[in-house]
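In this view, the complex is presented without one of its protein chains, the others remaining in place.
Up next is chain A:
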Amino acid sequence: MKSELDIMLTVDGAEERTTVEPRMLLIQALREKLGVKGPHIGCESGRCGACTVLVNGEAVKSCMMLAAQADGAKITTAAGLAAEDGTLHPLQQAFHEHHALQCGYCTPGMLCAAMDLLKTNPKPNENDVRQALRGNLCRCTGYQHIVDAVLSAAGTLGSGASAVKGAAE
């Protein structure tokens, strides 16, 4: 009855084939069909950005795209950002250094959104970051450490913007 579609995705470098219902969202295909659990669901209505992945290099909220629309695409999630030997991407490393994550639920989507920002605007200022990432909600960090992480990955963090007073580094 329901017509299933065959699709092919390259997820973090690995070719994956699966069948999906036409109505299935990309986030559902990734999580339920392919077991790719990095991108999360926070709203399913395009509001929170927890599901953000890179589709052919561009940040996409994967709850706002049908799986079938992504057929043939190259998908990158947070799991695909590090180098093959496991060395973190400079952006991931900056998130770590600046304590830009607490519960970590928004983090995979946040990283993908920030990757896209740095591709289109490699030298952003604080306002650029706050505008570019406004589609990604974080309820834990208050955003400042994320802003600092992105700026530092871009090399545009003013010296000592968020140094911790009295703390040995």
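The criterion applied here is as follows: a residue touches a chain if its C-beta (ideal position, glycine included) is under 8 Å from a C-beta of that chain, and two chains touch if they have at least 3 such contacts; residues count from 1.
Here is the rule we use: contacts and distances are computed from a predicted model.
According to its UniProt record, the chain left out of view corresponds to "Putative quinoline 2-oxidoreductase, large subunit" among "Putative quinoline 2-oxidoreductase, large subunit", "S-adenosyl methyltransferase", "Fe-S cluster assembly ATPase SufC" or "3-methyl-2-oxobutanoate dehydrogenase (2-methylpropanoyl-transferring)". Contact between chain A and the absent chain runs through residues 21, 31-32, 36-45, 47-48, 50, 77-79, 81-82, 88, 92, 95-97, 99, 101-108, 111, 126, 129-131, 133-147, 162, 164-169.
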